[in-house]
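A single protein chain has been omitted from the complex, and every remaining protein chain is retained in its original position.
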Amino acid sequence: MTVKLVYFAWVRERIGKPEEEVDLPSGIATVADLVRWLKTRGEEYEYAFENEGVVRAAINHTHVKPDAAIGTAREIAFFPPMTGG
Amino acid sequence: MTVKLVYFAWVRERIGKPEEEVDLPSGIATVADLVRWLKTRGEEYEYAFENEGVVRAAINHTHVKPDAAIGTAREIAFFPPMTGG
Amino acid sequence: MTPTIHVQAEDFDVAAEIAALSRGRRDIGAVTTFTGLCRDEGGRLAALELEHYAGMAEAELARVAGEAAARWPLQGATVIHRFGKIRPGENIVLVVTASAHRRAAFEAAEFLMDYLKTRAPFWKREHLLDGSTGTWVEAKDTDDAAAERWSGTPSA
Partner (left out) sequence: MTPTIHVQAEDFDVAAEIAALSRGRRDIGAVTTFTGLCRDEGGRLAALELEHYAGMAEAELARVAGEAAARWPLQGATVIHRFGKIRPGENIVLVVTASAHRRAAFEAAEFLMDYLKTRAPFWKREHLLDGSTGTWVEAKDTDDAAAERWSGTPSA
């Protein structure tokens, strides 16, 4: 399955790109699974996700927890805790 | 001692005038004393002050309680609970 | 910080009052405004008539604003209260507070409204749509309770 990943703020800077399309290998069911797999793809991903539980995720523009099922997600976002307002 | 009394809202309407100068007889030390004396001056005053504790008072533009000393007050105001804002 | 207090028959301009507090400043992080308007009470009301005690109204609003400034770290505070005949949809009262942080600006504005409701010498009378003059508006116990909330220590 192909999914669009988008990154923001220091997650984007650490990974070095704002977005990418990835082909997910089988066995990746949740957001936490996806993060584990991304961390095997290079040290930029290891750096971005180095502190478990800090980076937030959204599926199709909605906040989700790490145990959220990816299902048929079109777009998954990773970003730091928000600092708007 | 001469003091200016001013009345507002339905206190003014019941007494029938917005203000008056009065010569206070001796023995009137507090706002409560003043109200008791005013009620002897006619039924319009009795009507205005019929419910003890409803009408509020101010001395020289500052809220006071019934036991406040009149002292050398220049202006004493009587009015209903406030409904601004 | 000296609060700005106006008691006036004329309408006010919220944007102008915000600008007067914040113009040229770079240390304000939060501005809260509250505007109280005249409602038509389901079509019953033609206007509210606001009587006030000139002199004491200004003094009491200044005291209330001074108390807010003592409780919260404010960089500005404005209170404007109108008097005279005010029609549904028109403004009655404006409170503006400015602070570095939002909690102080919000709490001070709410405090100002709660306090001025029970302490500023203004009285409302209703004018009804059928042409008659209605009764004086009665003070609400809920307003006393709202003011009472602030008698403890401020939470921020």
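Residue numbering begins at 1 within each chain, and the chains themselves are lettered A, B and C in the order written.
Note that in this section a residue touches a chain if its C-beta (ideal position, glycine included) is under 8 Å from a C-beta of that chain, and two chains touch if they have at least 3 such contacts.
All values reported here derive from a predicted model rather than from experimental measurement.
In the full assembly, the chain not pictured is in contact with A, C, by the touch criterion defined above. Listed residues C:I5, C:A109 or C:A147: the one in touch with the omitted chain is C:A109.
When the whole complex is considered, the residue among C:M1, C:A20 or C:L37 that touches the unshown chain is C:L37.
From the set C:I5, C:I18, C:A69 or C:A139, the residue in touch with the chain omitted from the display is C:I18, counting the whole complex.
Contact between chain A and the unshown chain involves residues 6, 8-10, 58, 61-63, 77, 79-85. For chain C, the residues touching the absent chain in the complete assembly are 13-15, 18, 22, 24-40, 42-43, 88-89, 100, 102-103, 105-106, 109-110, 113, 146.
Here is the rule we go by: only the chains that are shown with their structure count from here on.
Highest inter-chain contact count (C-beta pairs) belongs to B-C.
We define each chain's centre as the mean of its Cα atoms; on that basis chain A and chain B are separated by 73 Å.
Chain B and chain C have CA centres that are 26 Å apart. Contact of a single residue of chain B with at least two other chains is seen at no position. Residues of chain C found to touch two or more other chains are absent.
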